[in-house]
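The complex appears here without one of its protein chains, the remainder shown in place.
Here the chain labels run A, B and C in written order, and each chain numbers its own residues starting at 1.
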Amino acid sequence: MIEITPDRIDATPIIESVRTPLAGAVCSFLGTVREITGETRTIGLEYEAYPVMAAKKLAELEAEARSRWPILEAALVHRVGRLDPGEISVVVAVSCPHRQEAFEACRWLIDTLKEVVPIWKKDVEDVASFVDLPPGT
Amino acid sequence: MIEITPDRIDATPIIESVRTPLAGAVCSFLGTVREITGETRTIGLEYEAYPVMAAKKLAELEAEARSRWPILEAALVHRVGRLDPGEISVVVAVSCPHRQEAFEACRWLIDTLKEVVPIWKKDVEDVASFVDLPPGT
Amino acid sequence: MKATILLFASARETVGAPSLTVELDENSTVGGLRSALARACPALIPLLPFLRIAIDSEYARNDQQIIPHDAELAVIPPVSGGSSLEIPAPP
Partner (left out) sequence: MKATILLFASARETVGAPSLTVELDENSTVGGLRSALARACPALIPLLPFLRIAIDSEYARNDQQIIPHDAELAVIPPVSGGSSLEIPAPP
């Protein structure tokens, strides 16, 4: 399953989609929007994709991972658009016969995804202080 | 969340339980009963635990992992009893600020769990050929 | 020939538009495209060392590669490896 979607991601069906009785191991990674990073509070992130190329690169990543590890099923789903803190931006799920392979493949997929798939993120600016001025100011 | 349970495991609430807006990364591992291993078909696995010690070791593992990585939430759930092919025997889920930490902690937890937690598994023997003899034989 | 280059993220914000049309020589290389981008929008110049060029959804492998006719061209800023759109300081 490869998908770039503006809709809220539910991890459950994605992880379920890679389960199979041939696998002994399912490794999954969820990237989520961190609300606090050091001293900074994030009010949201805006993800932008080059959709055609991003879908092509995700498919290439899956093919490359399948050539390196005995992957039974794989899923790569990335959200785009405006995300609130705590929401899921990306899910990678992989099933393999054994756990070492599943961890390595999942880790390689998310690491490589973050390097080569043309999807960018940006903090949503806090404009509340401008918008919420009391009437008359 | 630490649990040793005879009930069917649903991964969704376990993974959800480790999500927090303070985390940017959730890594999870599901161990499932493989139906086919090489030439062998498994009809089921029987998991046996030394429950008191297993619960104590799982709690120690969580504490040790928290001392090594900046874990926000962790869950370790292991099933016992008779499992059918495809069913989940174990779930480890970890949330951390960043993905490298989440992968390392999750991997260490499942690897160490498999070494030190007193839970054993055993193939269920295929006795159908004895039980299902036609009447009169 | 005229070529339209798609712009994303920091490159789009710097130019202030989702694409840029430039004049390219026949048999222009990726290097020629980079020069054309710099001429068309000098504000891109400091970003150029960090921008990759994609030809038909494939990263251009080097500056010698010739741009095919009718290819979809795009400027690819550093992707979101973990931090946001910031362009790293030159080494």
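Operating definition for what follows: a contact is a pair of C-beta atoms (placed from the backbone, for glycine too) under 8 Å apart; a residue touches a chain by one contact, two chains touch by 3 or more.
Because the structure is a prediction, the values reported are computed rather than measured.
K.L.:
Looking beyond the chains shown, say which of B:15, B:30, B:77 or B:117 touches the absent one.
P.N.:
The one listed residue touching the chain not shown is B:117.
K.L.:
For chain B, which residues reach the chain that was dropped from this view?
P.N.:
Here the touching residues of chain B are 45, 47-48, 50, 52-53, 56-57, 114-123.
To be clear about the criterion, only the chains that are shown with their structure count from here on.
K.L.:
At what distance in angstrom does the C-alpha mean of chain C lie from that of chain B?
P.N.:
So the centre of chain B lies 48 Å away from the centre of chain C.
K.L.:
Among the residues of chain B, pick out those that touch two or more other chains and give their numbers.
P.N.:
99
K.L.:
Of all the residues in chain C, which ones touch at least 2 other chains?
P.N.:
Where chain C meets two or more other chains at a single residue, that happens at 82.
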